[in-house]
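Below, a portion of the complex is reproduced, with chain positions unchanged.
The first chain written gets the first letter, and so on, giving A, B, C and D; residue counts start at 1 in each chain.
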Amino acid sequence: MNLGKVIGTVVATRKESSMDGLKFLLVQHLDHERKPTGSQVVAADAVGAGPGEMVLVATGSSARQTAATDKRPCDAVIMAIVDSWSVDGVTKYCKSDD
Amino acid sequence: MNLGKVIGTVVATRKESSMDGLKFLLVQHLDHERKPTGSQVVAADAVGAGPGEMVLVATGSSARQTAATDKRPCDAVIMAIVDSWSVDGVTKYCKSDD
Amino acid sequence: MNLGKVIGTVVATRKESSMDGLKFLLVQHLDHERKPTGSQVVAADAVGAGPGEMVLVATGSSARQTAATDKRPCDAVIMAIVDSWSVDGVTKYCKSDD
Amino acid sequence: MNLGKVIGTVVATRKESSMDGLKFLLVQHLDHERKPTGSQVVAADAVGAGPGEMVLVATGSSARQTAATDKRPCDAVIMAIVDSWSVDGVTKYCKSDD
């Protein structure tokens, strides 16, 4: 999985019908120091993530292992909202501090 | 999924017979600011996308989860046409403005 | 899929027995302007491609969706020979001009 | 698989329910000389790895081939703890020297 931050939303009315009802969020990838890596992904939301939240994104066939995305042409899913992470014992992000 | 813009078409008459009837479109990847990332992909079209349209492309095994691409040697599919997207509440693209 | 040009061949007699009979071609990835991207791949040939030809390569599990590669440890397949492609209405490659 | 070093942990209470009980570790990718490559991944732990340990990470659908991750939206798993590695006969890492 990759760490990321929800920075936006994508609207698409004309799409594969199996994608109806899925919310597409724009996620900026972050490194372990919380800096943007320069890449981003559009992920389906399986956990009710919102703008500004730190999330985990699973990609590839693993992105279809949720009730919301099963058997759909979806290659990226937000499957967790991050509360905190730490590196070498130092907290790099803590949601309650936001 | 990745954001992209349809910039061209690819014609291939000699191909795996299961690919007959699929339309191959050349898609330039865009970042969230609408700038080309420098990479591109040839994607099968599952939604009737046309030149200049902003689209979402799903790759890998997820690209085979449409009626058009099921069980075919296809690793990229356009599965949505983008109407608009926004970052931090600011609209970065809106189709009706085109 | 990615655009590429067949630039060479790879010979390997000692291999997984299921790979017997498959032809391995060296493919240089090209961008939409026909310039090498700097990466390459060794792909199994499912369509009878030859040296110098422009091709489409499918990767990952999609590379196994041909009769030649089914259930084999093959992660890249040439599944089409390109006749032509165009960008913004301008022909960037046409086989008959070669 | 990729060589990596466990550098941190990620806590996420709101997640796909199938992910309950999985431990998320932050893994920094290393090259064969033991230098960070600049990328990292959040991997589920299938072998009881701890901070500072050198590990192998499997990604994609292969990350779901463990009892802990089967059928879950998990695209990276630590499936081995590295004891040592050598390049051209020279030991580059040996756990017992740590």
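The rule we apply is simple: contacts are C-beta pairs under 8 Å (C-beta built on N, C-alpha and C of every residue); 3 or more make two chains touch, one makes a residue touch a chain.
All values reported here derive from a predicted model rather than from experimental measurement.
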Number of identical chains in the entire complex, 4 depicted
5
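FYI, only the chains that are shown with their structure count from here on.
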Could you put a whole-Å number on the gap between the CA centroids of subunit C and subunit D?
33
Dist(centroid_CA(subunit A), centroid_CA(subunit D)) in Å evaluates to 20
Mind pulling the residue numbers of subunit B that touch at least two other chains?
59-61, 63-64
Where on subunit D does subunit A make contact in their complex?
7-16, 18-19, 24, 26, 28, 39-43, 51, 59-61, 63-64, 71-76
Under the stated contact criterion, what part of subunit B meets subunit A in this complex?
1-3, 31-32, 37, 46-48, 56, 58-66, 69, 77, 79-89, 92
